[in-house]
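With one protein chain removed, the remaining protein chains of the complex are shown where they sit.
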Amino acid sequence: MAYPDYMRRSIEVVEETRDSRIGKEFPRMTPEEREEVLREYHPDYREGAKRRLRIGPNKGDLMPHEVADLLEAHPLVTPEEIDLSDIYYDVDVLVIGGGGAGLSAALLATESGVERDRVLLVTKLRLGDSNSKMSQGGIQAADGPDDSPVLHFLDVMGGGHFANDPDLVEVLVKEAPDVIRWHEELGVIYDKNPDGSMVLASGGGTCRRRMHSCKDYTGLEITRVLMDEFRNREIPLAEFTSAVELITDDRGAVAGAVLYNMETEEYYVARAKATILATGGYGRLHIQGFETTNHYGATGDGIVLAYHVGARLRDLDATQYHPTGAAYPEQIVGQLCTEKLRTHGAQPVNRDGELFVHPLEPRDVEAAAIIRECYGRGKGIVTPTGMRGVWLDTPLIDIIHGEGTIERRFAAMLRQYNRFGIDIRKEPILVFPTLHYQNGGVAINVRAETSVPGLFAAGEVSGGVHGKNRLMGNSQLELYVFGRRAGRYAAEYARKTRLGRLTLDHVLRYERWLKEAGIETNRRAPILLPEYRGERVLTHRIRLF
Amino acid sequence: MGEERSTVTIYVMGKAYEVPASLTIMKAMEYIGYRFVRGAGCRAGFCGACATLYRKKGSYKLEAALACQKVVEDGMYIATIPFAPAEKRTYDINKLRPTPNVLLEYYPEIARCLSCNTCTKACPQDLQVMDYVQAAIRGDIEEVARLSFDCLSCGLCAMRCPAEIVPYNVAQLARRLYAKYLAKTSEHLMRRLKEIEEGKFDEELKRLKGLSREELKELYDKREIRV
Partner (left out) sequence: MRFAYYPGCTLKTTARNYEDSALASARALGMELLELPRWNCCGTVHALAKDDVMHYLAPIRVLVRVEDMNREGILEGNYRLVTLCAMCYNTLKRANGVVKEDPDRMRKLHDIMEREQPYEGKVEVLHLLELLREMGFEKVAERVERPLTGLRVAPYYGCLLLRPRGFGIDNPDSPRVMEDLIRALGGEVVEFPYRARCCGSYHTVERKDIVAEAAYKILSQAREMGAEIVALACPLCSFNLSERQDEVEREFPGFRKIPVVYFTQLMALAFGLGEDVCGLDQNHVDPRPLLRSKSLI
C-alpha cells in the first residue's frame, strides 16, 4: 500500500524542503487570525452544522444535527414491550459501560461497602472495548517538581474557554496524582527514568510537562490492568448487553435499566438502587461526515438515555476534531496520529513542501488551519479515494532526536503504518482532522451525580469537566477521577435508598414532548451500533464545502 | 503478486464474495453485508477484538491477522475468531510477591512450551511471544513485561499454541507484578501526594474558583509556560 506515484512526487518535494525547515518555526497566529480561521474553517463554527434542540430541559441549546437527531428520536422501546415485574438482575449498583470509567466505578463500588455480587457491569461490546483503551498520548497529573495542581487548574480552565465547572476541575487536578498512585499499586507500568521519576511530556495547552505515558499504548495498559483486577474480584459482568432505556421508580428516581442482549435480541430488566452511566462519547455519529478516531460503540447512547429521564446536558455544541487523523491509506482513514508526533518535531507541510501553521496551535486552530490548506487554498493532496490531507513530516523526529526515537516512543504508530507499507521514519504521513471527542455531555457534580436522583455519570458521557475544549491527557484522567467517585458515591446512595415501583413513565413523557414540539420522525434512539453495511463502509464524505 | 485488480474474491467462512481490493477484512465483511456485534472493537489495531485466521487458496499455511488491520487478498479463506476460550487465573495482586516461581505457580502449563514458536508467528503485533513465555518459565518478570508490553490480548497465540498455553494472561500477571513490586517508585509523585494531603493547594484553588472569568483569564494568559 506504499504511496502511489503522484503522491511520491509530492513527497520528493517535501524531502527537498526538509533540511531548510529544520529548526524553523512557522509563527503562531495572533488572536485575530485564530478567530478568523476558526470562523471560516472549523467545523464547529460552520453555518448550518447545528440546530437548536426543541425538547426537554436543554430546549434551545445548540448542538450538531447528528446529536439533535438522536435526542429528537423516539425511544427504542415502548413500555408495552417490557414486563417490569420480570426482574432478571437485581443489584445495588448498575454500571453501564466497560471502559476506564465503568471499570473504575465497579471496582470502587465493591470497595465502598457494596457486596461484590450486588454490582453488575453491562457493556454492549467486550469488557474494556472503549475509547479509553485507544488513548495513546498520555494522562495528565501535576506531580512534577515545578508543577502544581493550581497550574493544572489554570490550564484546564483556559483550554476549556472558561466554560468548565470549576468545582469539577478542582477535583480533577487535586486527585490526579492519586490516580497515578492507584494505577501503580494496581500494576500499571508508567514510563519512568532510571531513578524512578516519571517521564513527563508536554501537551497542547499545558504550561508544564505533566503528561504521563505508557509508551504510546497508555490507554491500553491502564485499561487492561483494571480489567484484570475486575476479573480477579469476580464482579458480575454482562458483555454484549446494552442498556436501551433507563427505568425510573414512581418517585422519579432512576432505578435500573432495560437491557438488551445484542446476540439473542432479548430484553432483560435490571433493577438497581443506583445506576452509573459510563457509556463514552459519540464519535461514531460521524458529525458532518467526519471520520473518527473512536471505537465501534461510540454512538452517544448515554446522553440519549439520560435525556429520556430528564437529566440536564451541557456543552454539546462543542465537538473536538483532532487536527491529525490519518488521511491515507484508505484502510486507516480517520485513525489517530497522536499529538505527541508534533510535540516531538513533526511539522505539518502542504503539497509543495511549505510550512503553513505552527505545529502546536490549540487543537481547534490547528485543525481549522489544515482544513483551510486543503479546501481554502487547494494546497492539500487528494487521495485516490477522494480524501484530502496535508503531510505530517514524521522523519524529522528521528533527525531531531536521533535514530531510534520513533521506534522507542511511537511503537504503535510505527507498527500501524508499517502494516500498510509506509515507514514513518523515512516517509511523511498524510493527515486531516478527524472527529475525536465529545467535549460536553450529561451534567454532573463532584459526586458524579446527574440532575436526576439515582443516576450517576462519569467519563466522556459526562460534561462540565472540560468546558468547550478538552486538553490532551485530561480525558484519561477524568475517567479515573470521576469513575472512582461515581462508584463510591453510588454505593453510598444505594445504601440509603429504598426503591419504589418500577416504571417507564418517562418514555411516555418523552413521546409527549416530541409530539408537543411537532417532531415527526421515524428515528429511534439509542442506535447502539453504527451502520456500515454495503456502500456505507466506503470513506465518509466530509460535508464541509 | 500479479497486476493490481480493483476487486478480489474472498471466502467468508467458505462463501465466495467479490469485494473492493482496497478494503480491510473488517470493512470487506461490512461491504458484503455483515453487521458486527462480536469481532469489532476499536477498529484501529488497539483492542484485539477482531482476531482472524485465514488461508490463501493454494497454500497450506494458516495465517493470523487483525481484521481491521489486514487488507483483503484474492483467494483468502477467512474465519473470524471473536472469542478465545482462555483460562485466566484469579489472584490478589496485593498478596503475591515477584518471586521467580510465581508465574509457574499460577500458570504451570507454561512449562509445556515446546519452543515451536508458532505463537510468535501468529502474533499480529509481531511480538516475540515464545521468548516471553520462556522468560516466564525462568521467572524473569521484567523481561516478560518488556517483551509483552505491546500485546492486545487478541487471543491468536493461545488459539495456535500446541501446548495450550495462554501467553497473554501470563504476561498480564507479569506486567502487574513488575509495576507493583519491581519498578522504582517516583519520589516526586510521593512528595506531591503528601502536599495535597496536607492541604497545601486548597486555599489557592479556592481563591481561583472565586475569581471572575476575566480575572481568571488574565491569570491564565500571564502564566509562565515552561515546557
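Letters A and B mark the chains as written, and numbering starts fresh at 1 in each.
Keep this in mind: a contact is a pair of C-beta atoms (placed from the backbone, for glycine too) under 8 Å apart; a residue touches a chain by one contact, two chains touch by 3 or more.
What you see is a predicted model, and the numbers here were worked out from it, not measured in a lab.
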In the full complex, displayed partners of the excluded chain: B
Option touching the unshown chain, where B:37, B:137 or B:196 are the choices: B:137
Residue among B:121, B:209 or B:223 that touches the chain left out of view: B:121
Touch list for chain B against the chain that is not drawn: 100-101, 111, 113-117, 121, 128, 130-131, 134, 137-140
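Everything that follows uses one rule, which is that only the chains that are shown with their structure count from here on.
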Sites on chain A touched by chain B in the complex: 1, 125-126, 128-129, 131, 133-134, 141-146, 148-151, 153-155, 157-158, 162, 166-167, 170, 173-174, 177-178, 180-181, 184-190, 192, 194-198, 202, 206-209, 214-215, 217, 219-221, 224-225, 228-229, 231-232, 234, 240, 262-263, 293, 295-296, 329-332, 335-336, 385, 411-412, 415-416, 419-420, 529, 531-538
In the complex with chain A, residue positions of chain B that touch it: 20, 22-24, 27, 30-31, 33-38, 40-47, 49, 69-71, 88, 90-93, 125-126, 145, 149-150, 152-153, 172-173, 175-180, 183-189, 191-193, 196, 201, 204-205, 208-209, 213, 216-217, 219-221, 223-227
